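Please read through the structure below; I'll follow up with questions.
A single protein chain has been omitted; all remaining protein chains appear in their positions.
Entry: subunit A
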Amino acid sequence: MAEQLLEIKDLHAGVEDKEILKGLSLSVGKGEVHVILGPNGSGKSTLMNIIMGHPKYTVTSGSMEFEGEDMKEMKTFERSRKGLFLSFQTPEEIPGITVENMLRTAKQVITGEKVKLLPFRKELKATMQELKMNPEYAQRYLNVGFSGGEKKRTEILQLLMLNPKLALLDETDSGLDVDAVQIVSEGVAKFHNEENSCLIITHNTRILEHLKVDKVHVLMNGQIVEEGGPELIEDINRRGFTHILAEQEG
């Protein structure tokens, strides 16, 4: 088994008095690709936000480690600097900050090194071209006036530029047309290697086309209720989620 990157054990967490994750366990090894499936409202996005340390959520018990280090007290920016990245389902629009400026600032704080403008700009332009993005978007304000597809591509652009250890992809393929899913899928495949891992929430198998999925987890009602290999995806696509609960109860 690969070296552990993310290890979550019996995690209970929620917002205010409402518990959303009810004893969730999950581990992702170095270089692995994991997929989380689950019906709407099962806690998938909440899990992503909690891994990233969204201050809105409180962890009540259980453990969460990244590269063997307890994450619970780590702030969001510290988690990012350790190598976590979240591709948002609905990326925020932030006026007045250009894509280039945000990314350069981020790269600087994550690497701890000064990022020179010209080489950075060159790399950014090349990466944008790979994602079939108009390079002019680098000078536009972050996500402001971007279409849904442009926002998602910008997330993948950030993923490639910041090169984290673990990418959390929250429905990065939703709302995209076939061609855009293809581009995003290729982008994720480019990111993934022996060192870099992915944890992917999706309703669409097309994003996985260029990836070799190691493990699939089914999240229902705040817990992982079933795990398996890539064959589980097809099974769920065919039979839906309800039979899993029925099997468990039976």
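Operating definition for what follows: a contact is a pair of C-beta atoms (placed from the backbone, for glycine too) under 8 Å apart; a residue touches a chain by one contact, two chains touch by 3 or more; residues count from 1.
Following the convention adopted for this analysis, contacts and distances are computed from a predicted model.
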Identify the UniProt protein name of the omitted chain, choosing among "Fe-S cluster assembly protein SufB", "Ferrous iron transport protein A", "Branched-chain amino acid ABC transporter permease" or "Glucose-6-phosphate 1-dehydrogenase".
-> "Fe-S cluster assembly protein SufB"
Full-complex contact with the absent chain, from A:H12, A:K30, A:R81 or A:K165 | A:R81
Provide the residue numbers of subunit A that touch the chain removed from this figure.
-> 52, 54-56, 58-59, 73, 75-77, 79-81, 85-86, 88, 91-92, 94-97, 102-103, 105-106, 109-110, 141, 158, 162
